[in-house]
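Sharing a structure, written as structure tokens. Questions coming.
What follows is an incomplete set of chains from the complex, kept in their original frame.
By written order: A and B. Residues from 1 in each chain.
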Amino acid sequence: MFKSEIKIRVRYSETDRMGFVYYGNYAQYFEVARVEALRTLGVSYKEMEDNGIFLPVLEYNIQYLKPGNYDDEFTIKSSITEIPQVKIRFDYEVINQNQVLISKASTILAFLNKEYKPVRCPENILEKLRKYF
Amino acid sequence: MFKSEIKIRVRYSETDRMGFVYYGNYAQYFEVARVEALRTLGVSYKEMEDNGIFLPVLEYNIQYLKPGNYDDEFTIKSSITEIPQVKIRFDYEVINQNQVLISKASTILAFLNKEYKPVRCPENILEKLRKYF
């Protein structure tokens, strides 16, 4: 299993009039979390895209357990629990500065080439991931 | 079953560098869709909040079947398939101007009072919903 974590400070723009983080904004945190997880592995998502491999999200599931507040410092834990093939799954946990689990989520993404056809996970990612499995 | 639908034009701000609607932005469309579904029923979500009933999202699941494009005109179909109790579930379909199903999603929301304690669905909503079941 490959694990990675990042810190994110909640922005004012990410809150809503209920006073909490808007439910739609967590998706951005998970995007940042998986890009940084790949960077930790030694893979630049931007370079991968510049080289013609795209990773659109196919599925996204999230449970909101506790509200997130303005100025909270979230730890976002990401994990890859299976060697990716034509898809890659990430699982996430959002934990606030008081060690409270705020949210649990997962995303499934596809590897696509420039013609938006499914392709297998690039070998450079697999190589870096294998040592964790 | 109660059904409602709205039209939404994709904004430039909602696209990303892949050229499609960013995966996190669909959550906003569903928020608009359920507020308009309630308005169709004769319920103003804003008034409900002003009267101390809040509807935070507890769970959100979405499948992205086809990409959404800038300037697409989406039809968002919402449905309530069960009489709500302390929670309310909405199911959604996003269909583009070419009648292509873009996405399927669902949300589960809780009814909370001013102290953020769970309460039953307000009677005025139940009354309006009952005729559809």
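One rule holds for everything that comes next: a residue touches a chain if its C-beta (ideal position, glycine included) is under 8 Å from a C-beta of that chain, and two chains touch if they have at least 3 such contacts.
Because the structure is predicted, anything quoted here is derived from the model rather than measured.
Because every chain is the same sequence, the assembly can be counted simply: 2 are drawn, and the full complex in the file has 4 copies.
Note that only the chains that are shown with their structure count from here on.
Least-squares overlay of CA atoms from chain A onto chain B yields a rotation of 180° to the nearest 5. We define each chain's centre as the mean of its Cα atoms; on that basis chain A and chain B are separated by 24 Å. Interface of chain A with chain B (complex): residues 17-18, 20, 22-28, 31, 49, 54, 56-64, 67.
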